[in-house]
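Note that this complex is displayed minus one protein chain, with the remaining chains in position.
Order as written gives the chain letters A, B and C; numbering starts at 1 within each chain.
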Amino acid sequence: MNDWTRDEIMTVAAARLLWDGCVCFVGIGLPSAACNLARLTHAPDIVLIYESGTLGTRPDVLPLSIGDGELAETAACVIPLPEVFAYLLQAGRVDVGFLGAAQLDRYGNLNSTVIGPYDAPSTRLPGAGGATEIAAHARRTFVMLKATPRSLVARLDFRTSAGFLDGHGARARTSMRGAGPQAVITDFGLLTPAPDTDELQLTALYPGATIDDARAATGWPLAVAATVETLEPPTALELDTLRALQARTREAHRRAVRLPA
Amino acid sequence: MNDWTRDEIMTVAAARLLWDGCVCFVGIGLPSAACNLARLTHAPDIVLIYESGTLGTRPDVLPLSIGDGELAETAACVIPLPEVFAYLLQAGRVDVGFLGAAQLDRYGNLNSTVIGPYDAPSTRLPGAGGATEIAAHARRTFVMLKATPRSLVARLDFRTSAGFLDGHGARARTSMRGAGPQAVITDFGLLTPAPDTDELQLTALYPGATIDDARAATGWPLAVAATVETLEPPTALELDTLRALQARTREAHRRAVRLPA
Amino acid sequence: MSTRKVVPLAEAIATHVRDGLCVALEGFTHLIPFAAGHEIIRQRRRDLHLVRMTPDLVYDQMIGMGCARRLTFSWGGNPGVGSLHRLRDAVEHSWPRPLELDEHTHAGVAAAYCAGAARLPFAMLRGYLGTDLADANPRVRSVECPFTGERLAAVPALNPDVTILHAQRADRSGNVAVHGIVGAQREAALAAQVLIVTVEEIVDELPPAMNAIVLPHWIVTAVAHCPGGAYPSYVQDHYSRDNAFYQRWDAIARDRETFRTWMDAHVLGCRDHAAFLARLRAAA
Partner (left out) sequence: MSTRKVVPLAEAIATHVRDGLCVALEGFTHLIPFAAGHEIIRQRRRDLHLVRMTPDLVYDQMIGMGCARRLTFSWGGNPGVGSLHRLRDAVEHSWPRPLELDEHTHAGVAAAYCAGAARLPFAMLRGYLGTDLADANPRVRSVECPFTGERLAAVPALNPDVTILHAQRADRSGNVAVHGIVGAQREAALAAQVLIVTVEEIVDELPPAMNAIVLPHWIVTAVAHCPGGAYPSYVQDHYSRDNAFYQRWDAIARDRETFRTWMDAHVLGCRDHAAFLARLRAAA
């Protein structure tokens, strides 16, 4: 029995992929936790950008929304949203973009738009938001999502964000400048693209997870790298820092807001 | 003998064309004097925009340059220059634009680029600056220039800014939304476009100026309106206000600047 | 003349927001004009074309109350919580009426507002690449660079008939000052035919700040004094986002009945935003 949760090890695994000083386009949820864990541990000078226009923000608690006041108050500066997308993301100034989705396919393409046909969906999802252009323009992307045969699928219902398209260099032949998804952080371990085919393959497992766990959670025949690394378990520092951050966050979000008079 | 100078009556005549609350795109020189005279007399709520991005500025002295600190310090706000041209001027939010030039033709087209051929000019002039888009997008423009047969010409050496093009509705058939030059303020009086042909004709004279003065100063056979109004001479208030403004300005520009240490 | 710019919110909505118009209530997480949205619901506007990057709770409420015919948007969730159930019900089951979607990405809507503000007919971006979005939306096309021949995505400019914002303060002549997270508020404001701004305070003079974000009075059509007008979103330096309410909304909106009951009690049943806030305070 591990002394960490699935969310915790996913967050730690993602944080370890970040380096000090990297310019990181952060999403809400696990990516936000991972980026701030990195900032509070090995990457104190990481530059966190939230699409709300808060640059170089250093939140003390995790935001619930992408635009919490905490982000503006602790930012180096706040700029208009159109500039975030045109002058920073599209301009190629973002090193790492984080993505999540409802569905992922073997080439790292993502669906966050609909389950079922677009015009008559069984489930209407939130949609693209910033994801489509993060996927295209960030120098590299990391995808975080929980693995089930319904999320890691053989075929997307809708392609909201481009990974490697149909693989085999298809992405490199487009005008997209970002390198695409370099890692998928999921709850058994990491998937990374194979050099020639661009197909995602299992390259690392969390302690205690098995290749069979991975295969069982994947909706396509999962390719497995020749050597599959087993990741180091979260350190005490990583777990303590993350849990303290989460505790501060729960406390802050529980605090009753004084209604404006 | 008049008790006012040519510059003074041109400035007063231009100021009288402005109304309280109008949004005015100001150029340096006589237009700047005219706009601020209007603000200090009959149009206290005129909105003055200088292309440097200073909006709603209320300078105590006239700027020498379009971007003097005085303009920023007395502005309602200062915005980036690209927004001035895209979001205010191009968007059609400017009521009045002032223009000057080295050459003007009978249809109010302007040259501020070259005398002689473009590739081998006898005189290289400063060029378009903001003029071309002011001429196109301001709801109306007023042109101020001193009349000589070399400035009011039958044929421009280069068209920098569009007036009525070849006249007879030619401008109205373009995508230009502004109404074009509605008055030319020059040193004998005012020229305004004839309704049908768009050709500039003499419609008002300063006290003491004659139609012959106007014809002598114009490089094409000048059309004269059926009735030519004689403008009221500058009032004591107008002259006192303008001269006080000019005196403050001379004094300010004479003041020696402390060199930075 | 300029003093007439400050009017009651109900009057501003009655005068300018008419059935069938294209209306944008902007503000990215911060400064969302809830009071104005509620007043539009109270005045029972119909067939609106709503535009907002993130519909958020304010449009979930307006859509659920049947105000909207069409929605231009780029991300339709409850931030950090999950679905907008009323938006989903409209799209998945046409309740209370069908909703046409004009769906984009954040970058696309942002660029379309900028083009609208500049009165250009379209915006271009390196966007919608390698996705099904362009196929799903005929309003996403492409344009060729006349210098390099490269093809870029093109979207039509957004020019709302009415844009509504909430801001910290305005002066009596209608100059508006905003600070904090601004999203695409300024561009949405400049792209509009009519601009209505609700504010926390009306002041005699705005704090002088050379490069501050100011919407000058000659851009602003009407200003309404509306303290708390962005609640349950927030106003930097006035009150913070009620994250707990955003979480509670999930349960309220999940079911048609509980939604209608809540809206009847809190919006239709309240004379104005002050009454709405008073009712919530009483319940707290």
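List of remarks:
Heads up, the rule we're going with is that a residue touches a chain if its C-beta (ideal position, glycine included) is under 8 Å from a C-beta of that chain, and two chains touch if they have at least 3 such contacts.
Since we're looking at a predicted model, the values are computed, not measured.
Only one of A:Ala15, A:Leu30, A:Val47 or A:Ala131 touches the absent chain when the whole complex is considered: A:Val47. Checked against the hidden chain, the listed residues A:Ala34, A:Ala75 or A:Leu242 yield one contact partner: A:Ala75. For the chain missing from the display, the contacting residue among B:Ala72, B:Val153 or B:Leu190 is B:Ala72, taking the whole complex into account. Screening C:Leu101, C:Ile213, C:Cys226 or C:Met263 against the full complex identifies C:Ile213 as the residue touching the chain left out. Contact between chain C and the absent chain runs through residues 118-122, 124-126, 139, 141-148, 150, 152, 154, 156, 179-180, 182, 210-213, 236.
By the touch rule set out above, chain B reaches the unshown chain at residues 28-29, 51-54, 63-69, 71-73, 78, 80-82, 85-86, 89-90, 109, 113, 118, 121-133, 136-137, 158-162, 165, 171, 174-176, 253-254, 256-261.
One chain is missing from the display, and on chain A it is touched by residues 21, 23, 45, 47, 55-56, 72-73, 75-78, 86-87, 90-93.
To be clear about the criterion, only the chains that are shown with their structure count from here on.
Compared with chain A, the chain whose C-alpha mean position is the greatest distance off is B. Note: centroid distance chain A to chain C, computed from Cα atoms, is 28 Å. The geometric centre of chain A is 57 Å away from that of chain B, both derived from CA atoms.
Per-chain Cα centroids separate chain B from chain C by 41 Å. In chain C, no residue touches at least two other chains.
Multi-chain contact residues of chain A (touching two or more other chains): none found.
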